[in-house]
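The complex appears here minus one protein chain, its other protein chains still in place.
Labels for the chains are A, B and C, by order of writing; each one numbers its residues from 1.
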Amino acid sequence: MRISAQAEDFDISAEIELLKENRTDLGAIATFTGLVRDIHGDKQIKKMTLEHFPGMAEQELGKIGFEASARWPLEDLTIIHRYGELLPGDNIVLVITTSHHREAAFEAAQFIMDYLKTNAPFWKKEETTEGDHWVAAKTDDDDKKDRWK
Amino acid sequence: MRISAQAEDFDISAEIELLKENRTDLGAIATFTGLVRDIHGDKQIKKMTLEHFPGMAEQELGKIGFEASARWPLEDLTIIHRYGELLPGDNIVLVITTSHHREAAFEAAQFIMDYLKTNAPFWKKEETTEGDHWVAAKTDDDDKKDRWK
Amino acid sequence: MNLVYFALIRENIGKSSQSIDLPEGVTTTGELIDHLSTLGDNYNAAFAQSDLIRIAVNQEYVGLDHPVTDRDEVAIFPPMTGG
Partner (left out) sequence: MNLVYFALIRENIGKSSQSIDLPEGVTTTGELIDHLSTLGDNYNAAFAQSDLIRIAVNQEYVGLDHPVTDRDEVAIFPPMTGG
């Protein structure tokens, strides 16, 4: 399991290669990438700043990864979450799950994303054409997490 | 929509870049990669040969892509399926779905994989330590497809 | 009529494509399979298990009751195993 909270960008192919290194038993690799969108509601996004709680962020991402590994037959997984200043089109988060079976890989990646939205200590601030604001948490995201209970 | 049946390998990062080109509105990118496993049941795989029906293969992949686009609010998608001789660890198939929303991206990628298994004219032959054989279709895969009805 | 075969069916028959003249009375895909099965043991073996036969006429999947004419391309192959 590779967990990282980092300012730097990530490369998906390179991250997959890390998981595949020295093994030829993986049949299924699912990935999810979350990116900064240029529009949020009716506002144009100029910049996004991601604040995080160093130490606890990695710890919580790790907990989510372990929980996913306990629920699905995963071979390995990667969770990378960026922090700092990002522009529209920039990568925010990457989840990679590998398994012998595609359902496990897909479902675990969805689970990780749903949990990460509400449980990982990251906060988004948007700089828009109409001023700056902290993104409000969506109750919707709690619902999505709750479906895994 | 990018559809390809090809002998050459693909690079996931490069394929994602093609979809992102000149746009910063994508919030979610899901990918699935299917690979040749070194074990199938109790047999060790030495090589896999993928046969395909040229022309019809691309046409069926395109139909599946269009169907996914009709069912989910996708921004764009890519389906690449390789043919020819592959070794354990090699990529077989890549599906990329992009959307403003992660559920749409995840579900559409799963849908495409489920349909592709039963509807795209590709056939796998395995060369194992105990001889060669054509892989039998799984009724299981029909069930997985049927859940989307 | 142009016939194309794939995978195990291609191997059993021993060729990947062939041209035949459609005999009188053969008007559907099912009748075509029955006719081909009389052409030799290799064909008979290829089409022995009807639940393992899939057919495409002019690159569209069809059933065993689909009409066929001399101008069609008919592809015969086992269930697909891609992905």
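Details
Basically, contacts are C-beta pairs under 8 Å (C-beta built on N, C-alpha and C of every residue); 3 or more make two chains touch, one makes a residue touch a chain.
All values derive from a computational prediction rather than experimental measurement.
The shown chains contacted by the absent chain are A, with contact judged over the whole complex.
Which of A:18, A:56 or A:87 touches the hidden chain is settled by the complete complex: it is A:56.
For the chain missing from the display, the contacting residue among A:10, A:72, A:106 or A:122 is A:122, taking the whole complex into account. Across the interface with the omitted chain, chain A contributes residues 34, 50-53, 55-56, 59, 81, 92-93, 113, 116-125, 134-137, 141.
Note that in this section only the chains that are shown with their structure count from here on.
Note on connectivity: the fewest steps through touching chains from chain B to chain C is 1.
Each chain gets one centre point, the mean of its Cα atoms, and the points for chain A and chain B are 23 Å apart.
Chain centres here are Cα averages; for chain A and chain C they lie 49 Å apart.
Under the contact definition stated at the top, the residues of chain B that touch 2 or more other chains are 34, 113.
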